[in-house]
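The complex is shown incomplete by one protein chain, all other protein chains being positioned as in the whole.
Presenting chain A:
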Amino acid sequence: MNVAEVTLEKKYHRAVEHWRRHWLPDYETLLAQWDRYFPQDEPFCLCAKMECGTPDRVAVGEHAGEAKRLAPDELSEEEARHLLAIIRAQASTEFGSIQQHSGTLARAQDDEDRFWVLRVMAEELRHGYQMFHLLLSQDWSKAAAGVRGEEMVEEILSMGTGSHVLDAFNLEYDSFVDNVCFAALVDRVGKYQLTMQKVCAYKPMADSMPPMLREEAFHLAAGVIPMRRWAKRAAQGEGFITMQGLQRSINKWYPRALEMFGDERGGDSNVRMGFKDMKNRQAQDLYIEEVRRMIRDINARYLRARFPGYTPEKSDQVLDEVERSRGRHDGVAFEDLLRLPDRRFFRRKGEPAWTMVGLEGESFAEVDDYLRHLAQRLPEAYLAGGDMKRYAETLRLVVSGQLGVEDAIRKMPRLKRVGGNCPCSRAVRWVVEEPAS
């Protein structure tokens, strides 16, 4: 495992640093405290990391067996545009999640939790930087008929919560529970995307994946480990975070996470062009099973903390029994445990878009009944926000037949105008490196 580290041309590097000063103001604190929270770990490096020695041949699709493409000009226009859309979406998620995390980071109750999330944010910045390297180190304009990497980078740096490519990155966090549930659920989709892209027929993209995946393993831990600890404390009646609070956050993020895979019926072109090795539904199915395991694991942690005298076998048996009967066991109700929402719950994209399916898979006929069902299952602060309001308005139009499902899918999210997101109002123009005034 040999990795080459690359830095962007100065003006682009500075633009990322400038962005970082706005959205990751604790970056210097993280670096100063790095050895305290991550002793012996390699110091953080804001650079692109390219894995050496990855396969040279295309693994899947219509070019399988051919040499991997090393430059944009070796791709057809269709392929170049398609790949650029993947890179743009990937980059948008990296920068978008930092903006989301920064909103509630300070509300962490525990310093270790906060520093773990800070490290996640810094690594997401590196991932965004990595995607910029792909856009900027080679000329895409011929292959993609005039699309310039530099313009794409400028656009991505000007996106904010509300104007990102994927819906999951357009929702604000409501509390620190969201920082953690997001890492456990949404970063997990990221892991799937990166794993699928390891085969990418465009070699610089494939080479970017292994170093990102190594970092992503920690992001998932930064989600699951605090969730396990919160479940334990909830069982012992300590702390502020309840199992119901965790469940509400899961209900908020899980539907958006599922939609990040793309429409369940799609993904053929990714495989055909050799950019990913799985279609959307196939990857989503695996993801769902993994989240099911995660929830089971957290529930087991809760039960053992609640009944310290139980053996693991007894605890398993109780878990199975309560899940099956939806009843109670010695003071623990079915509602005290976490559960996996139905894959059609609260969806606005993909196959089940705008159907009214409840958490347990039950169907609703009336919009008001369904909205009441959602109101009892989503975080209170989220219910009061703009996303929920737009969702409810759109749902009414769809159910009354005034808006087609396809049009409704395109309507969410309502994009904010891109640009002007830099709080210093100089936008993200390249040469912004004057001393702060």
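Here are some notes:
The definition used in the following text is that a contact is a pair of C-beta atoms (placed from the backbone, for glycine too) under 8 Å apart; a residue touches a chain by one contact, two chains touch by 3 or more; residues count from 1.
As a working rule, contacts and distances are computed from a predicted model.
According to UniProt, the chain absent from the figure is "GNAT family N-acetyltransferase", selected among "GNAT family N-acetyltransferase", "Aspartyl/glutamyl-tRNA(Asn/Gln) amidotransferase subunit B", "FAD/NAD(P)-binding oxidoreductase" or "Amino acid ABC transporter permease".
Remark: the omitted chain is touched by one listed residue; of A:I225, A:L371 or A:A392 this is A:I225. Within the complete assembly, A:A217 is the residue of A:C45, A:A85 or A:A217 that touches the hidden chain. Shown as candidates are A:L75, A:A300, A:V332 or A:L374; the residue that touches the absent chain is A:A300. Those residues of chain A that touch the chain absent from the view are 1-2, 38, 40-41, 119, 214, 217-218, 220-221, 223-225, 228-229, 232, 290, 293-294, 297, 300-301, 304, 308, 312.
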